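Of the protein chains in this complex, one is absent; all others appear in place.
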Amino acid sequence: MGMTLGLLAVRYGCELRGDPDSVVDRVATLTSAGPGAIGFLANPVYRSQLADTQATAVILGTADADNCPVAVLIAQEPYAVYARVAADLHPSPPLRPGIHASAVLGNVACVPASCQIGPGAVLGDGVSLGERVSIGASTVVGEGVEIGADTRISAGVVIYVGVRLGSRCLIHSGAVIGADGFGFARERDGSQIKVPQIGGVVIGDDVEIGACTTIDRGALGDTFIADGVKLDNQIQVGHNVRIGAHTVIAGQAGVSGSTTIGARCTIGGRVAIAGHLVIADDVVIGGGTGVPGSILTAGVYAGGGTPADTLQRWRKNMVRFGQLDEIARRLRAVEKRINRDS
Amino acid sequence: MGMTLGLLAVRYGCELRGDPDSVVDRVATLTSAGPGAIGFLANPVYRSQLADTQATAVILGTADADNCPVAVLIAQEPYAVYARVAADLHPSPPLRPGIHASAVLGNVACVPASCQIGPGAVLGDGVSLGERVSIGASTVVGEGVEIGADTRISAGVVIYVGVRLGSRCLIHSGAVIGADGFGFARERDGSQIKVPQIGGVVIGDDVEIGACTTIDRGALGDTFIADGVKLDNQIQVGHNVRIGAHTVIAGQAGVSGSTTIGARCTIGGRVAIAGHLVIADDVVIGGGTGVPGSILTAGVYAGGGTPADTLQRWRKNMVRFGQLDEIARRLRAVEKRINRDS
Partner (left out) sequence: MGMTLGLLAVRYGCELRGDPDSVVDRVATLTSAGPGAIGFLANPVYRSQLADTQATAVILGTADADNCPVAVLIAQEPYAVYARVAADLHPSPPLRPGIHASAVLGNVACVPASCQIGPGAVLGDGVSLGERVSIGASTVVGEGVEIGADTRISAGVVIYVGVRLGSRCLIHSGAVIGADGFGFARERDGSQIKVPQIGGVVIGDDVEIGACTTIDRGALGDTFIADGVKLDNQIQVGHNVRIGAHTVIAGQAGVSGSTTIGARCTIGGRVAIAGHLVIADDVVIGGGTGVPGSILTAGVYAGGGTPADTLQRWRKNMVRFGQLDEIARRLRAVEKRINRDS
């Protein structure tokens, strides 16, 4: 089921150079594309692949249009247009509504007939699902959980009691939402008393949560993930964290308890953010950075294993780190020379 | 079901300033508390919230008692008392004893009638549970596993064959206990031979294990987690690690194989401890620290992405790291000046 280039050009406001009646039926990389495939060029690293592409058409920016041997769709944001075209040509498989015979439903509040409940899934008492929610095999949804329409939850997910999830979310396997936050008070004898974690987790619309990512419930009050947040795999979100709208966090990052992250942030893989901090809107943090203090101004920060600094300063200091032994030797030479001269 | 301030004062040895017959029925933060709620002040950061609190009472230390506009319970350890009061007012939901029809039990050794076995749970041959053990939905308990009384295991946990768990433990979803340790011998052709992992895992009483935390079985002999240890989410514990009593480890930390950690340690998030080390009792390690060698003396260590050092030395060196480019430029200036002068 292909689409014509003319249709795609109109739908996404692109300039088309080529035959509007050409049909594409799949996306592919520039090097692997053959007839019927549409490719894209968004990263200049791959510019050299343009000349030999066998794609039927390529989505790209104005600067590259003249160098493309095949039809082009010229877009201001080629990667965003590619994403939409890919979704058109490769839609998610349709739901198969129904409750599998092996699923176990408690005294649920609402499970519309449009939902798909997989084999071995478990829904606790009071669970309320919107239309067309999909619950994967062996996924466990705790008592009183509310899930908005069109949210898809993969197999092997656990959602604890009382969590609320918005609409059109996508939750990947192994994710755990609503486990207890990590709160203990140490006694004088060194033992620990558990601090009950009685808050919940509230997740907005259009949120994606990666495989084996864990989001703890609040100690008091809720952990909060705003609309449009995208979390990669193996991220840890501590209790009472708040993440602002459309913020993106890459894999293996960690956010300690009670930290608030602003909207539209881009947080790299393996970033570690300490607890009780504030990160402003529109902050970009490079992969591997440790963030020991609040970041109150939008900008690009980095650290690569050291605490966050502005990206520019950090890069300079890291170059110097690689010269550290040499710096120390030069300093010793200067000291010797001064002592000799005096 | 509230409790009077008088009862709480007596139970926890607090001085009460206020009406002993006032009733509280829930805990809350100072800012969100309304009538009937009891708050606490343990972190001086939140001292300014005291003046306007609408709580019925506040648990705090002597120094803050005079500044509180409502009833106070004065405690030497306000956070510990708060933890106990919170547990009184918000008890865990009671067990619902019974074995769900969809659970699959092998030829188990002992499953008392007081246990709660959730939907889709799987218990292998020879499994032995204490009284009032709870096994969550879809959790898999391998052959011969022994679990002590009052231990609660959430949904979606996997416990491999032969693991032993103490009493009153709490295991969160996604945790995997007893998978093979990572042991291979490289052959001359570059391929690997697996070293069979034939030890087990022994976990004491009152241990809490976070979501998606993994504890590997021993290669020879057991991996050992002592009484009262608290592990946060996404922690990796390698084979034959030993963790001493009441040690607390925060999220995403990792302990490599055959390392021994002492009692009452506090290990921050994302700490990485190399293998075959010894960490003494009462060691505190700051978040993100790499620990490449043994720490044989109690104290506070840190590193923030660099190997552990004493906290004081590390802080000074990190300040200097931020000046590294400037230091290198100043050294160059000194060198030029000396060359010019001579």
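In this document, chain identifiers A and B correspond to the written order of the chains, with residue numbering beginning at 1 in each.
In this section, a contact is a pair of C-beta atoms (placed from the backbone, for glycine too) under 8 Å apart; a residue touches a chain by one contact, two chains touch by 3 or more.
Model, not experiment: these values are computed from the prediction.
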Listed residues A:Val23, A:Ala109, A:Ala137 or A:Val161, member touching the removed chain: A:Ala137
Chain not shown: contacting residue from B:Leu7, B:Ala149, B:Leu311 or B:Val334: B:Val334
Hidden partner chain, touching residue among A:Met3, A:Leu105, A:Ala155 or A:Ala280: A:Ala155
Residue, one of A:Val27, A:Val70, A:Ile135 or A:Ile198, that touches the chain absent here: A:Val27
Those residues of chain A which, in the complete complex, touch the missing chain: 27-29, 32, 45, 77, 79-80, 82-84, 86-87, 90, 100, 102, 118-120, 136-138, 154-156, 170, 172-174, 206, 208, 210-212, 228, 230, 232-234, 245-246, 248, 250-252, 263-264, 269-270, 287-288, 304-306, 318, 321-322, 324-325, 327-328, 331, 334-335, 338, 342
Contact footprint on chain B, counting only the chain that is left out: 102, 104, 120, 122, 138, 140, 142, 156-158, 160, 174, 176, 179-180, 182-188, 190-196, 198, 212, 214, 216, 220-221, 234, 236, 238, 252, 254, 256, 272, 274, 276, 288, 290, 292, 303-307, 309, 313, 316-317, 319-321, 323-324, 327, 330-331, 334, 337-338, 341
